[in-house]
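Every protein chain except one is present and positioned as in the full complex.
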Amino acid sequence: MKNFQNNIMSPSRYDQLKKEALKANLQLPILGLVLYTFGNVSAADRDAGVFAIKPSGVPYSELTEEKMVIVDFNGQVIEGDLRPSSDTKTHAVLYKHWENIRGICHTHSTYATSWAQAQMDIPIFGTTHADHTAGDVPCAPPMNDEMIQGDYEYETGFQIINCLKEKSMDYQNLEMVLVGNHAPFTWGDSAEKAVYNSAVLENIAHLAWLTSMINPEAPRLKESLVQKHYQRKHGKDSYYGQ
Amino acid sequence: MKNFQNNIMSPSRYDQLKKEALKANLQLPILGLVLYTFGNVSAADRDAGVFAIKPSGVPYSELTEEKMVIVDFNGQVIEGDLRPSSDTKTHAVLYKHWENIRGICHTHSTYATSWAQAQMDIPIFGTTHADHTAGDVPCAPPMNDEMIQGDYEYETGFQIINCLKEKSMDYQNLEMVLVGNHAPFTWGDSAEKAVYNSAVLENIAHLAWLTSMINPEAPRLKESLVQKHYQRKHGKDSYYGQ
Amino acid sequence: MKNFQNNIMSPSRYDQLKKEALKANLQLPILGLVLYTFGNVSAADRDAGVFAIKPSGVPYSELTEEKMVIVDFNGQVIEGDLRPSSDTKTHAVLYKHWENIRGICHTHSTYATSWAQAQMDIPIFGTTHADHTAGDVPCAPPMNDEMIQGDYEYETGFQIINCLKEKSMDYQNLEMVLVGNHAPFTWGDSAEKAVYNSAVLENIAHLAWLTSMINPEAPRLKESLVQKHYQRKHGKDSYYGQ
Partner (left out) sequence: MKNFQNNIMSPSRYDQLKKEALKANLQLPILGLVLYTFGNVSAADRDAGVFAIKPSGVPYSELTEEKMVIVDFNGQVIEGDLRPSSDTKTHAVLYKHWENIRGICHTHSTYATSWAQAQMDIPIFGTTHADHTAGDVPCAPPMNDEMIQGDYEYETGFQIINCLKEKSMDYQNLEMVLVGNHAPFTWGDSAEKAVYNSAVLENIAHLAWLTSMINPEAPRLKESLVQKHYQRKHGKDSYYGQ
């Protein structure tokens, strides 16, 4: 009897995490960030050392809590009947190396993806951008052919980590990046925050494109304004929100 | 008993104002002018010397009349449990110095914000623009570092006032401005009119961008057409509307 | 008794026309062609020598059949409690001079208005355009100051008529025009067709802008394709539709 109960109970261990991942994934079509299945969100439980992620190629309208896949930080499936997102190893690498993140979001949103395809950083032109991060959003360069032909999605994780390292940026201050030729990845302390960052990044990318079309000589935001707006929303003296 | 009744009654003094502010704020997502909480509207009662404004960082879907914050024209909170919008002091300065306005709206709407980031005035290219104001929509330059590091939102109010002064414009004829690197502010004789002006400004900004993309040599509207259209909707001989 | 009946009956004379005008006006926000009240449609009864038009400045959500205004081809109000659209005289002039049209539509739709502001004809780049008209969509030049300061809306009608005359175009083959610095006007054998033409014009204007952005050297459609597509939908050998 107890065994039977355990069997019934065992899936419940990750129910909350699957629920969180489902809810965050369902935000993507509502926010206009995905076409068909071109995106995925994961939610991590750091104590358990696992994350729940969207199954590969399943339409958002057919997603359920039960279809979420539980994967560990080495990319091994722990629970679930479906194959996890093809980008799962990228998520695993980021969770393993960045110990304070609890959510990752990947989309092919229109404006952010176009900057990634153009292989250009998104310049910090205004306060909307500075409210969220204190510098350009970097675009990681394409990998070399060996890495591409090797463990591609695993290497994509390191491509992101190395991009931040080279720019001396902390993943806790910069929660978004473009993978050159591919598309954006964002993260945060929850799956919900990672999705929020994807929507903000798409907005920033749209504004930056229009700004550079209106005025190709538009200067970057000056440092005093960058710091004012970033500190208004972050850090010990922030005074935005409740 | 009377005291108790007074307690119950006291919030009602500003109920109408809060209702007006709530209704105007809820128009922003409907009109597509905001992402998440990137915008705020206030409604002023000039006799009482106060305005009702959106609380900071609260999603539009969770806004209620009760959550609106009552603030005086010096920026002091008079009533409300929540922290008011981080842009509250900008609103206060404008109400204090412009005695005929009863509503202010601030958004990060896409096209208007991009002109602000480009640090360029929006040229008056057509009659849609002239129906609402008789000249370019000015872009106030960034503040100096001292002002930014000082009382930033308070100084933003003066930046707007000084921008109109320098261009010899009357806030009753020009109800919209861009704050360089930041985003637009609009106003009017009601919160509803301020929101209307934000939607119109976004439309004007979109048309002006497309116009200059189609024809980089597009001339400004000639003065006779500017005056014809502005006077059709404003002034003693107007004949638009009922 | 008879008089009373007559009184009750008299409005019914134009009921059908008002209904047609209302229905056509309500299509404008659905098709995304208007912001607030920036547009108007009329429906004409040529035998009665009148047209029904939107009242000035009334939001689409508040429009009713009863609020439509009946006007004759000289621009005189025949029936209705509200002031007709400020563009009424332009409609009247077109109905008076073009004896086979039964509907006119005026909007400030985004792409068509931007071409008008740029004071440029819309080049015929593809078959979507040729399906509807066999040449560029012309942009009428701005009027001289005397005409603007005179009977402006009346002169706008002649500006449109003269634009087609100068280009030797027949209003029955070209049912759309841009008024320079202002916005588009379209027409047809019904109010519904006039609205259809406004939606098609906005689409053509969008495609033409994108085409010239992708390839500034894009050639116009060659004459054999223009004729093939235009004749497919129009004229005695047309084979499109039922």
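For clarity, chains are labelled A, B and C in written order, and residue numbers in each chain start from 1.
Following the convention adopted for this analysis, contacts are C-beta pairs under 8 Å (C-beta built on N, C-alpha and C of every residue); 3 or more make two chains touch, one makes a residue touch a chain.
What you see is a predicted model, and the numbers here were worked out from it, not measured in a lab.
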item	value
Among shown chains, those touching the left-out chain	A, C
Residue among C:61, C:168 or C:242 touching the omitted chain	C:242
Sole residue of C:167, C:206 or C:234 that reaches the chain not shown, by the stated touch rule	C:206
Residue among A:55, A:157 or A:188 that touches the chain left out of view	A:55
Touching residue (missing chain; options A:90, A:113 or A:159)	A:113
Interface residues of chain A (partner: the chain not displayed)	35-36, 38, 55-58, 82-83, 86, 108, 110-111, 113-120, 142, 145, 148-149, 152, 181-183, 209, 212-213
Residue numbers in chain C that touch the chain omitted from display	125-128, 196, 199-200, 203, 206-208, 210-211, 213-215, 218-219, 221-222, 224-225, 228, 232, 239-242
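Keep this in mind: only the chains that are shown with their structure count from here on.
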item	value
Chains touching both chain B and chain C, listed by label	none
Same or different residue numbers at the chain A/chain B copy interface, by half rule	different
For chain A paired with chain B, centre-to-centre distance based on mean C-alpha positions, whole Å	34
Centre-of-Cα separation between chain C and chain A, whole angstrom	48
Touching two or more other chains - residues of chain C	none
